[in-house]
Each structure stands twice: as structure tokens, then as C-alpha cells.
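For chain A:
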Amino acid sequence: MAAIETLGLEKTYHTGFWRKKAKCALKPLHLTVKQGEIFGFLGPNGAGKTTTLKLLMGLVYPTAGSARILDLPIDDPAVKAQIGFLPEQPYFYDYLTAKELLHYYAQLSAVPAKERSLRVETVLAQVGLADAANLQLRKFSKGMLQRVGIAQAILHRPKVLFFDEPMSGLDPVGRREVRDLMEQLKQNGQTVFFSTHILSDAEALCDHIAVIHEGELRGIGAVADLTSSVEGKVELVWQGNVLPSSLRALGAECHITGETVRAVVLEANQDLAIDAIRRERLRIISVTPVRTSLEEYFVRKVQPSQAVAGGKS
Partner candidate 1 sequence: MSARIAYIASNTFREAVRDRVLYNLVAFVLLLSGAAILVGQLSIGIERLVVINLGLAAVSIFGVVIAIFIGIGLVSKEIDRRTLYTVLSRPVRRWEFIVGKFLGLAGTLVVNTSFMAIGVFAALFYVTHRFEQADGWIFVALYFIVLQFLVITALALLFSAFSTPVESAVFAFLIFVIGSFAQDLRGFAAMTQGATRWLATGAAYLVPNFSSLNVISSVAHQQPVAGTLILSNTVYALFYAGTALCGAVLIFEHRNLK
Partner candidate 2 sequence: MSPSRRSTATATVLLAVFLSSSMLVLRQVDRMRRSTPLQEVLFLTSPKLLKRLSLGYDGLLACVYWTRVVQYFGSKHFAGAREYALLAPLLEITTALDPHLIVAYEFGANFLAPPPPGGAGEPEQAIALTEFGIRNNPEEWRLYYDLGFVYYMDLHDYKNAAHAFARGAQVPNAHPWLKLMAALMAEHAGEIQTSRMLWTTTYQTTSDRNIRANAAAHLRALQVDEDVTNLEALVSSYRQRTEHWPAAFSDLEAAGMLRGLPSDPLGQPYKLCGEGRVEVTDPDDLPFIQKGTPAGYVPPLKPRFLPTD
């Protein structure tokens, strides 16, 4: 059973005074997410990531197509008990304290009354807000609100989690913590579906990713496959500022920086290159296979219509 499955999920908005102008926010989307994996939904701003999430949450109704979560149609109320949602730049009732808010959510998610207080405390500690439990939400910083958002999503231990830009507003420490949390969720057997335009996070966390641009799915696949080495290159780093002539003959690309030299050669020529360096009695620091970065894949996928998109993070 797939965690998430969409079949031709489509959304067109009608804008303008007489609602004549049609704006297609999402072209028919076919997507499958396996249970227990972390799935990254990548795309530049305005690509349709949030629209997809809103469709899956039932906040917006599809123009065509359908979707299933844990093999239940998304309009089945039973689905909601199994999912958790963190919206983009969340905003909560600012007249409540963090504890009151989570209590309210726990009530709505039918967490048993006896367990509520304990669960709320645990979750607050998990996101690092134990000290701010009794502070009114209107006094929270953006980063703190993001943490509260994550807390309310995981509160009822749902099987599938949906995060929209979970890292936004967080400092590097916070981002690391969220990454660790997502790993933890995966270890618990929970599925995580998150959208982002920060590729390094996706590369580090995801099992599978999809790239979406201008409402259209441009690419989908396992991260390992997409970034595996296609051309088979190897990078050599050694100490010194001498470049053996034989290496130049191998057609290596070289950079000399201070006391180290970097050179990239074909994998086939790896042993020859190492021998050449050792003959000069130079100290080798590292030998690393070169992989296509996710960034390159991404840029390629969004290339045709937009030149300057994916690179920025």
C-alpha cells in the first residue's frame, strides 16, 4: 500500500471579474510515495508545491483527478486522523500559549484525555520549546512558530507527515534539529512528504524526489540514482604546488590553491594519475569520486522556461 498516490490530480483557478481567466496551477499529476520513506517535492517559488499540498489536505478541491492517502480517498474523514500538516510560514491563534494551542489540537485530533498533557510536554521538549510552553504565541519569533508548527504536526503520531518548507525561518542549528527529527520520524516508520527549494536538505534527507515547475512534474526518481556518477570522474588532492607533466598529458582539470592542488581525471586513468603523483614524491591528501550534484539535475529539469531558478537556495 502506497503512503500517497495521486492520479491525474489537477487544479485550475478561474480569476478575473467574470471568472473567465483560467490559471492552471497544477497540471495532471501522477505521483506515488512509498510508506516509511522521506520524499522531497522540489521546485522554484510558484511552481505548484503548495497547491499540491493544499489539494492533498482537502483545503482546495481538484478540478480533475484524485488522490489517495494510505489507500483511502482524500475526502474520507478517516484520512485526517492519520496525517499531520505543517503549512508554510504558519500562523497560530496568538491569544493562546503554546501549551494551550497544542492541547486544543490534541483535543481535535482525539488524543485520549489522559495522555494529552504528557504528549504535549513531550512534543514541546522534542522541538526545543519546553521553556516557552506558557508564553503567548503572539510573542513568538518566526523560528519558534516554525517549531510549534512541527510540534502540532507530530503531536498525534500520524502515519504520514506533510511539511511545506519546514526549514524556513530556522537558523543553522534549528535546521539541523529538524533534519534529525525527520530522520527520527523515518526510523519510527512514519512517512514524510516535504516541499522545499533548498536542494542540500533534499539531497541529504530524501529517498526519492520529484521536481515540479510551472505546475508540471519535470522529473522524479531516487536521489541515489539521479546523482550517481554518469561520467565516472575522480578528484585527486595532494600537497604541494607542483603539477606533474604526465597529468597534464592525461587532460586533467587542475586548480592550485596555496599549498594544495586539485585535479579531476577520468576514472579509467585513476591509477596512472596516482602513480604520476607518487613518482614526484608528493603527498596525496584525498581521492574522491565526482558525482553529479542534485543542483545540476534540478537546473536541467527547470531549464526550458526559466534560466535563473533552481540554483538559488
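Selection criteria: all candidates are chains of the complex that A comes from, given by their letters.
Keep in mind that, in the parts below, contacts are C-beta pairs under 8 Å (C-beta built on N, C-alpha and C of every residue); 3 or more make two chains touch, one makes a residue touch a chain; residues count from 1.
Quick caveat: nothing in here was measured; it's all calculated off a predicted structure.
For chain A in this complex, the touching partner among the options 1 or 2 is candidate 1. Considering their complex, residues 13, 54, 57-61, 77-78, 80-81, 83-85, 87, 90-93, 95-96, 104-105, 107-110, 149, 152-153, 156, 162 of chain A touch candidate 1.
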